[in-house]
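Left out: one protein chain. Kept in place: all the others.
As written, the chains take the letters A and B, and residue 1 is the first residue of each chain.
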Amino acid sequence: MVNPIYILVIALFTAFLLPVFDKMGRKYSLGLFFISLAAIFDITLQLAWQSYNGVLKANIFTAGSIPPFSINLRIGGIETFLITTINFGALLAAIYLIPKFNEQKVYAMMLFLTLIAGVNGLILTRDIFNVFVWLEITSISLYALIGIRQNHKSLEAGFKYIIASGLASAFLLLGIIFVYRLTGNLNIDMIAASNTLLVTKGGLTALFLIVIAFLIELKPFPANGWALDVYQAAEPGVSAMVASIVAAGFLYVFYKLIPLLPIYWFDILILMGMLTFVFSNITALKQKNAQRLLGYSSIAQMGLLVAVLLIIKRFPLHNDLPYNLIYIAGALFLNHFLAKAGLFWLAGIIKKDKISDWSLKGNPTLVIIFAFFVFALVGLPPFPGFWAKWVLINRLAQYNLIGWIIPIVIGSLLEATYLLRWFGSAVKQEAAEPVKLPLHKIIPASIAALALIMIYPAFANSLVNTRIIFQIPLLALAMMAILNFLPFRLQGILMIAALTFFGWYIFPLAEGIVKIFEFIFIGGGIVISIVSLNTNIKRQGYYEFLLMLILSLAFIPLAKTTLEFFLVWEYMTISSWLLVLRGKNGEKPALIYILFSLAAALMILTGFALSFAETGSTSLQYLRFLRHYALPVYILLAAGFLVKAAAVGLHIWLPGAYAEAEDEISPVFSGMMSKIALWGFIMLMGIMGTRALGIFEISNLLGWIGVITAFAGALMAVFQEDIKYLLAYSSMSQLGYMILSVAMLSHLGWTTALYMSVTHLFFKGMLFIAVAGLVSRVGTTKMYEMGGLIKKMPVTFISVLIAIIAVSGVPPLSGFGGKWLLYTALLEKGWFLQAGLSFFAGAIAFLYLFRLIHTIFLGQLKAKYREVKEASLWYLIPQVIFIGAIMAVSTFPNLILKPIMAAVDTQFTSSINWEGYKVITTLGYWNGNAVMIITMGVFMVPLIWLLSRVRMVQKVEQFNIVYAAERPERPETTHFAYNFFSHYQKAMGFLVNGQVSNFWNSVSEWFHSISSMVRHIYTGNSQTYALHIIIYIVIVYTLLGVN
Amino acid sequence: MEHGLFISIIYAFISLSVATIWGLLLGGIALKVVARAHGRFGPPVWQPIIDIIKNNARRTSISHGIMYFLGPVFRIAGGMGTFLFIPFIFGSSVFGNFSFAGDLFLVMYFIFFGQLGMALGAGESGHPYSAIGVARGLSQMTAFELPFALSVISLVIQYGTLNITSIVAAQQGGLLSWTLFTNPLATIAALISLQGMNMHNPFSIVIAPQEIPIGPPTEYHSNFLGLLQTNRGLFNIAKLALFMNLYFGGATNIAVMILKTFLLYMLTIFIGASFPRFRTEQSIRFFLGVPTVIGILAVIVIAYL
Partner (left out) sequence: MTIITILGFLLVIIGLWGMLTRKNLIRMILGFSIMDTGIHLIIVSLGYIKGRTAPIFNSELSVAGAADKIVDPIPSALVLTAIVIGLAVTALMLVYAVQMHRQKGSLEISDYEELKW
């Protein structure tokens, strides 16, 4: 085998050889420098290979004797993994720094090599004093590397760093000497083996000094001001190394020390880590400087890793340990290592201090790289951080460490807030000048990004209970990305073909209620996607995310385990968020949307984890066996789904997301994606039924939430001037009815919910498509700017007309069936007041629906729209398909009612009878077919009569109306449209006066205020920072209860 | 009670004619009463019948568009449909109408069919007063439907059915078995709603003479107007018949029907002659206040006490 000591030898030896070579020219020294790095990496690769084959010798002895008389190194699995990672990172970092090495004196390269030697030494050595030596070698090289930039900022930061780190070393040294005094030993393993150290006060204090020194080096909140300055001021390439390579070394030393610690210290130290994680993320909220922001994020991740390393040791099953280490700590570490280094490199490429100046638009390479890094840090699939968080939270629940889930969840959400906000603003902003992409910078960043995506199967595959087909949405994304070179319309056709094929494959496999949802997702997906064919102008990412979204939706009902469910749920979240972000004004709505979605996802995740803790199974069906955690699991899952359903109070993401998404995407959101929340409830209630919360049944509560959502959504829709916002609120309202129906937990209730979700796809899909066509011609979404378009766009008018009749529930169209089923079900269930409120909400729907059709199509045509033409065929085809569907199910309700009822029969016993076309319940009856015929009859009689009386009719001019015997001046003043329901606003508007947005705004405001407050502890003064460290040490010392 | 198609149509025609004529006469009586309250002599009670004959006989020579043309058709189809889904006279096969097709909810929702179509037709005329009238009408409609819906829910709890015929059947057997006496709260809530539906003062904000000339139908003339006026008579009776059936024991023959609908309508007329007009938001607030509370009480009392 290769002796890992050669790594240290090569690095140090080359470092001192470099000046000699430099005399011959920079080319030679640089060449030698890279050769040595390559050699080091080669050694680590060989070690890794041996480790993989299990022939690695673990302990390396030096100086011809064994410990405690000599220093020994250890190279086990973890060490191999770490040095492979850091030496790989070192190679990338060196590539990034090539120009710097060229312009600086040779010392820069020497320092780089000594730094690498130091970190490798930190990881390999088992001798505590040797740890100190390597720490100092690392630190001194780092001080010098930071200072090498020679501007006053980096000097200032470097000096603060030396002071802080010098203090930490002083304590470390004191600790080491006292440990030696008490145990007579410097070997970590031997100290751990002898328990004598732990019992005395002096021994504990000595141990404390060592631990706290490394904790300080890991930058705990709030004793970390100096570290932030370093991240901010150093050359990005150096900051990247601090955040990744150096942090890895310190972290591993900390891990080595854990066996020495008494068990009662753990909780306090975990708390310190968690505090760092949460507060660094809070503080980062207000940060405007890119590198400093990354610094906050790095510190937060280190806090999390410290906590996780300790938590893993708290898990009772120690034979489980390697698994936990690799899948939690390893994944989190690798995730952070690559992503953070990559982000610092990216910061070096963009060269913009302020994050608001970052503009990546029109630069797909950078966008993709940036996305990979940010998504990985946020913990989105498929990156390692996702799997790590999944396993971690499951384990925490399993081993009854539930309390720690809360800071992880809060911290993650905060981190997502600023990272995704940054991402959103960067990709939406038009670049002022083109970004230069120097090869030496782009190569390491791209390799890091690639590595992130390449290593994920290593973490995903071992989680045995994910079926591989659940990666199809991701594969679809990749496929579409590869096909990106094709003409845009062809891409669309391929996408539809892929969907059709997928539907043909999956549809026969689905059963019962799942089949109905597959019909909505895939059938709806195919029809709605036709709209996208209207343009051949390329849109980056459009079909990629669309296909991914539709496939994710289709896979969610197929999930059998919690992980499968959660994985595709996250895929859906990401793809839909990116689609919102693509919208013209999508930046802010997308951020709100993703934050609410992630919060929902975290609640679902926690719920699943609790279920796993109790049942020991990830099968979704096992939810039914819950006893102890039944209530919290039920509440967490229901809350998650309520967010997705945009229940009232949690709805503020919805209008923006629906309305600001591209016009072709909105029907997908409203018609299809909104139903996934319904599926969530059906799954939850189908498995778990309902649970009592005190004296309330949760299903009752959900019912009320549903009906209030229906009411509030309708009322808000009434006051919208923007057509897409109006439809968005309308969708919210409709979904409220569906929640209400499904919460009834009765045959009729579920039938209603499913019937509504299918018909809602038809008419809301149709409405959004009609609007898309409309907007493509008139170029505005403000309704009052339109008017009188009926003559210009008759087909669109007809489809809107049919849709609004269907939405409003006026017979004879399909909407009435939904209303009738709903009220009958409610009365049968005994939910009388809910029925009253839904009736009211249904009546309010008339207001916005009439306004919708009137202000757009009726009234006075504006002069500028005289030449407007009907929307293109691509918009009309799907509308006509949906019209056909609505007419079919209106005339023959059996077409969908029969299959739906058959599906619901598996859950509840039916209370419905059939007599031909007549549905009969215990309360009433409805014959959709007869209603249609009678309506046709009574309609035709006066129509024929009126037609028979028509002679020589002439079409009159636009302004030929009875207007006080005058001609109105302009259509703008005659078209009654703006603030159409002002009287309603006066009477009812106070109910929807932005209370909910105000609430969420103040939540956001509070967090930012806390952020603002907390970050003022970082005064910038080196001595204050030193004082922070001293105080921190005293506090932790007291908390640990050493005396 | 399903007959052959032809017989059904004949019966429906008879039923419709009787209802329309009686509805128009009621309208005439209303004009007379209001005129007397104003101290005028007033037109003869058959004036509405004369009006519709005249108007229906006229031909239009202009059109604002297809939807404009279809508006009155929707309106009268709505009136006819609503009427036909209500069993007019209890136990009569001629006046049983097409109530087999659906229950109470069908009737309640079919009312909107005509209103919606009319609103759309009026909208296409491009006259701002039409739009204003419709906006007002819809706003007020949401408000008065709420107490009515609550009252209906209370009724459904009480009778355990949505079938109008069954509700009437349950009220047979003396004055005291009428909903009016068995469920007075629901009846009161519904009667207040009925005042809104009838759109006389103080709820006359849609047609609102002097304010927005005649609101939605402003642009309609000649045989369009004829259709609308015909519908006004028919639709009136449909509403009154529904209320009669739900709250006042229904009618077993034409005489009882005439008496009950007459009295019901007179209530509206007397209230209308005594009050000035609300503003729109006042009207909305009114219905969402006391009547809604009464409606909720009606539900609670029947369901839980």
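Note that in this section a residue touches a chain if its C-beta (ideal position, glycine included) is under 8 Å from a C-beta of that chain, and two chains touch if they have at least 3 such contacts.
This one's a predicted model, so the numbers in the text were calculated from it and none came from an experiment.
> Quick one: which shown chains sit in contact with the chain that's not drawn?
A
> Touching the left-out chain: which of A:Ala233, A:Ile453 or A:Ile550?
Of the listed residues, the one touching the omitted chain is A:Ala233.
> Thinking of the whole complex, not just what is shown, which of A:Ala48, A:Ile98 or A:Ile140 touches the missing chain?
A:Ile140
> Among A:Lys354, A:Arg627 or A:His1016, which residue is in contact with the omitted chain in the full complex?
A:His1016
> If the hidden chain were put back, which of A:Ile162, A:Ala416 or A:Leu789 would touch it?
Only one of A:Ile162, A:Ala416 or A:Leu789 touches the chain omitted from view, namely A:Ile162.
> Check each of A:Lys27, A:Lys105 or A:Arg181 against the chain that is not shown and name the one that touches it.
Residue touching the chain left out of view: A:Arg181.
> Could you pull out which residues of chain A are in touch with the chain that's been left out?
129, 132-133, 136, 139-140, 143-144, 147, 150-153, 155-160, 162-163, 166-167, 169-170, 173-174, 176-178, 180-181, 186, 225, 228-229, 232-233, 286-287, 1015-1016, 1018-1023, 1026-1027, 1030
We adopt the following convention: only the chains that are shown with their structure count from here on.
> Give, as an integer number of Å, the spacing between the C-alpha centres of chain B and chain A.
54
> Which residues of chain A touch chain B once you look at their complex with the stated criterion?
For chain A paired with chain B, touching residues are 788, 790-791, 797, 801, 805, 808-811, 816, 819-820, 823-824, 827, 830, 832-833, 835-836, 839-840, 843-844, 846-847, 850-851, 853-854, 857-860, 922-927, 930-931, 934-935, 938-939, 941-943, 946, 949-956, 958-963, 968, 974-977, 980-981, 983-984, 986-988.
> Within the complex, which stretch of chain B touches chain A?
59-67, 69-70, 72-74, 76-77, 80-81, 84-85, 98, 100-106, 109-110, 112-113, 116, 119-120, 123-128, 131-132, 134-136, 138-139, 141-143, 145-146, 149-150, 153-154, 156-157, 160-163, 213, 218-219, 223-224, 227, 279-281, 284-285, 288, 295-296, 299-300, 303
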